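These notes are about the structure you will find just below.
Heads up, one of the protein chains got dropped from this complex, but the rest are sitting where they should.
Labels A and B are assigned to the chains in the order they are written; within every chain, residues are numbered from 1.
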Amino acid sequence: MGKVNNNVPLEYSTEENNLKIFGFWVFLGAEIMLFGTLFASYFTLSGRTGNGPTGAEIFEITPVLLETFILLASSFTIGLAIHAMRLGSKKATMSFMIITLLLGAAFLSVEIYEFMHYAHIGAGITVSAFTSILLTTLGTHGLHVTFGLLWGTFLVIQIAKRGLTSVTAGKTFIFSLYWHFLDVVWIFIFSFVYLKGMM
Amino acid sequence: MKEFFAQFAIPHPSLLIYIAMASMIIGGIALVAIVTYFKLWGYLWREWITTVDHKKIGIMYLLTALLMLFRGGVDAMMLRMQLAVPDNSFLDAQHYNEVFTTHGVVMILFMAMPFITFFFNYLVPLQIGARDVAFPRLNAISFWLFFMGMGLFNLSFVIGGSPDAGWTSYFPLASNEFSTSVGTNYYMISLQIAGLGTLITGINFITTIMKMRAPGMTLFKMPMFTWSALIANLIIVFAFPVLTVALAMGTLDRLFGTQFFTMDNGGMDMLWANLFWVWGHPEVYILILPAFGLFSEIITTFARRNLYGYNSMVWSMLMISVFSFAVWTHHFFTMGQGALTNSIFSITTMAIAIPTGVKIFNWILTLYKGKIVITTPMLYALHFLPLFTLGGVTGVMLAMSAADYQYHNTMFLVAHFHNVIIPGVVYAMLGGLTFYWPKMFGFMLNEKIGKATVWVMSTGFLLAFMPMYITGLDGQARRMYTYSESTGFSLLNMVSFIGAGLMTVSFLMLVWNIWYSFKNSSRDISSDPWDARGLEWATHTPVPVYNFAIVPNLEKGSPEAFWDAKKNGVELFKGKIEDIHMPNNSGQPFIMSIFFFIAGFAMVFSMWPMAIFGLIGVLATMAVRSLEDDHGYHIHAHEVEETEKSYDKGGAK
Partner (left out) sequence: MAKFFPLGQVMGFIFSLVLTGIAMLVYFTDMSFTTGMIVLLVTAFIQAGLQFIVFMHAGETEDKWSIYSNIFYGLGLVIMTVLGTLLILLWDM
């Protein structure tokens, strides 16, 4: 372990953590480009529906709003988890983490329902360029959420076992960055895939 | 059962492939036998496969790059041999397609990329006075992912068939309909795996350079190579995700029947070309910027002068990093978009020549009034300047979209990009290799053979590629496997073939040089045999595992810190030796990458249970890492002191 600085929150207390947090911000830069490319492709292909349905024909507002509010709430709760972590409360940190993960699972369930619905009404991924890019964009976000659920679960286990140390705090803070970022991506999906499509 | 094995057969076999297959198998068995006979498995595992040391990882990148240089070079010779005489039947059309495809992919992604990554790894921590990179374990993951991607791609040669749709793999040619073998699957998936490794490298080195510089080293005191590495890695981080998306779409199209790049149901084949070059053009600058950095190091050393225009060098690179993302359309001016688009991208393309020109002038002005010492690395640099400028000027010709309708898809284009990549990237890599060889291995390469190699290489290069400018303007199309006598291209193509032969000779001379110097060169060299300038020369040769016993202090330093220390008595190492914290070795990166390889190979052949097994393996290794508690280890101060003393005893300094 390197030197420990006690004047800053736990997650910034070691040089190793500072490197990891900075590195993760750089990674988020790459993620911005990844989703940016998906959006560029989506805008290009969204009107190219071939013989398949258009966005306005298949989008439904209810599940979309449900997904949006669930994800917004989970972004709020992970923020609270970090706040609790800075107050040094292991119990509150874990509770907020678990709520976040449950909300994430709820989001994923709605999204899986949505995908099955699309497949059911003849808008599967192989139907047209539009459905391909729609489901790939949503699916990429959904895969990120799935990965986040696995990651978060392992973090909860570690906090339970080891308590709030510089290592677990650093990891949890990085996880919170990831989770907030997925919320940002969803806001763009919500606005420019769904709302624009239904406008 | 028979069907299962039939899918692995080569769809278009020939004697050449069987010979290559046999030699690969024999080579593999020989390698295993040698390693087993000398009982090297444990050594390999402990010292190399599990290593997280940036210097060793760097050397593994170097070995891979040289191996791929050989493979790509053989491909190139086969292409030139086929075109040496009209109506040749050495290769048929299908094989010619496969060979030019693999030549391109191998040279760009599996030769040039690892070569520059080798320099990032070996030099950046030394140049900024750090003990390792920011994330040593991730660095090992980067290497092994890249290595497995490389392995998977090369496997296509003997199992299932090589990709044949060009290194750009344009759709619809790359679709299942027109590329029926699994070759293009290999392309999509192996590049995905290797690209992931490259992206991680990018993140790692940005963090390293931004956060781990020695005290006192502000951004504008960084050596020029480190600056070029920072900017190249910045481009990597923002360009590679585009490739990730494009390859994922291509994979989905080929394996799952999606409609991204198809010809009906709304698919748009042009989107592939667009995305490919959104990544592809920045990729060119990822390769050339570190080359510029290396030339800056070499030219300042052997002109015995500080770099002229340090700030303009940095700002021109920053400008290039933005502009490199704004020119991609010039790769497909003839695709059918309107004059407005072509004009915009013509102008941005010509504009990017300006910062590049600034750099050329800076080098020339560094040479001006310098006390030039002609060594092998310097000779590479001096050949680079005129040859690269020539390539750059033909690039500006190609940038004019109206004129491009004439140049497009001809040998003129082929001549242009080889003219920038060979004198630009390859010369920098070989010059840099010669320059840093003593730092890595403790002996110099022979100067006589080295200089002769440069001359033979440049002669070969000019003979090989100048004729292509002419035949290109006369209308010889690229990627055509043969031509008729009546075209009149015969003589110039024969000249090209002779040039390519000379280049092969020069590479053999390089190999000979390594062997000859290994046998005959003096081991009694100082840690600074070239009288060089950067911080990387301020430590011992060979470099100890912790790089610097005392972290250098650059509060009074400059980008050429070591020169200041030697000539102006600036003290770099203050304080006393303390315990040094180092990361532990780990086998996880290798094991995880093996799982990636398994998953990738299974996906190429749509063997889903095996693919899922591989992916679960990947996740499982991640889980193990997540739960692991690894704090590294300490080298104690007295151990460091002992190591330092052993260097004083003689031999290497």
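In this section, a contact is a pair of C-beta atoms (placed from the backbone, for glycine too) under 8 Å apart; a residue touches a chain by one contact, two chains touch by 3 or more.
Here the structure is a predicted model, which means the values were calculated and not measured.
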Query - Residue among A:80, A:98, A:119 or A:149 that touches the chain left out of view - result: A:80
Report summary line: Logged for chain A, residues touching the omitted partner chain are 12, 18, 21-22, 25-26, 28-30, 32-33, 36-37, 39-41, 43-44, 61, 65, 68-69, 72-73, 75-76, 78-80, 82-84, 87, 89, 92, 96, 176-177, 180-181, 183-184, 187-188, 190-192, 195-196, 198-199
Query - Hidden partner interface residues of chain B, rising order - result: 210-211, 234, 238, 242, 268, 270-271, 274-275, 278, 322, 325-326, 328-329, 335-338, 340-341, 344
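Simple rule for what comes next: only the chains that are shown with their structure count from here on.
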Report task. Could you grab the centroid distance between chain A and chain B? Build each centroid from C-alpha atoms only and quote it in angstrom. Result -> 34
Query raised in the report: Once bound in the complex, which stretches of chain A touch chain B?
Result: 1-2, 18-20, 22-23, 26-27, 29-31, 33-34, 37-38, 40-41, 44-45, 48-52, 125-133, 136, 150-151, 154-155, 157-158, 162, 167, 171
**Report entry** Parts of chain B lying in touch with chain A, wherever the complex brings them together
**Finding:** 134-135, 199, 202-204, 206-207, 210-212, 237-242, 244-246, 248-249, 252, 256-260, 262, 264-268, 271, 275, 278, 581, 619, 623, 626-627, 629, 631
